[in-house]
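A single structure is presented below for examination.
Each chain you see keeps its place in the complex, though not every chain is here.
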Amino acid sequence: MEPCSGPGTLSAMDVTQEQQALREFAAERNWDQFHTPKNLAMALAGEAGELVALFQWLTPEQSKRIMDTTEAEQVRDELADVLIYALRLADVLDVDLSTALQDKVAKNHARYSIERSRDNAAKM
Amino acid sequence: MEPCSGPGTLSAMDVTQEQQALREFAAERNWDQFHTPKNLAMALAGEAGELVALFQWLTPEQSKRIMDTTEAEQVRDELADVLIYALRLADVLDVDLSTALQDKVAKNHARYSIERSRDNAAKM
């Protein structure tokens, strides 16, 4: 194993590995016919809907303790499903997810100055 | 820099780094008051909705070429936003996202045998 050269490289390598595994999983089952970008975006939205449903009747305080309840495993699974479909979608679109993340974070830094954004909720 | 010991470690390190950066971004703006698990799950669902909307009128074939259109930057940004909120949500819930991903993939392997799942669409 080679030494690693920094966070960017590690990130790219890791995302690539997970995507490779998911790609093989789909290919072995002949699922590429289903995994169009359109369909994967729908699947991601469906999983995000399942995730939000786990929190819908909880108070903000209760939501902080959800991992101490019987819902914990479902929360982990739904979070993983969201991530799985995000990785798959990025893969079939040939989007570098790590770079996309860095670029969006940079935009957010430019858009939400600390002064103007303090205590002021905004979309990240 | 230390040599890296394997994919699991790299993955954990990287996710941790991104989460650390996002945590600081939120803390500097005093946004922890907004970033309850409930609210972050809502934000993730909202971003997933924006992502799915980019694909809603496209044919499956058109969706494969979306990165060659003027929508490409929006697709990258929305994918990044989904990832950002997934990372933040996992962070505030103290869920190890890499492990959650591995565990869900293992479940999927057990649940969707190659034989039974060939050409048979199913939720990953």
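Residue numbering begins at 1 within each chain, and the chains themselves are lettered A and B in the order written.
Everything below uses one rule, namely that contacts are C-beta pairs under 8 Å (C-beta built on N, C-alpha and C of every residue); 3 or more make two chains touch, one makes a residue touch a chain.
All values reported here derive from a predicted model rather than from experimental measurement.
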Oligomeric copy total, full assembly; chains in place: 2 = 4
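Here is the rule we use: only the chains that are shown with their structure count from here on.
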Distance in whole angstrom between the CA centres of subunit A and subunit B is 0
Would you mind writing out the residues of subunit B in touch with subunit A in their complex?
-> 1-7, 10-11, 13-14, 17-18, 21-22, 25-26, 28-31, 33-34, 36-39, 41-49, 51-52, 54-55, 58-60, 63-64, 66-67, 75-77, 79-86, 88-90, 92-95, 97, 100-101, 103-105, 107-109, 112, 114, 117-121, 123-124
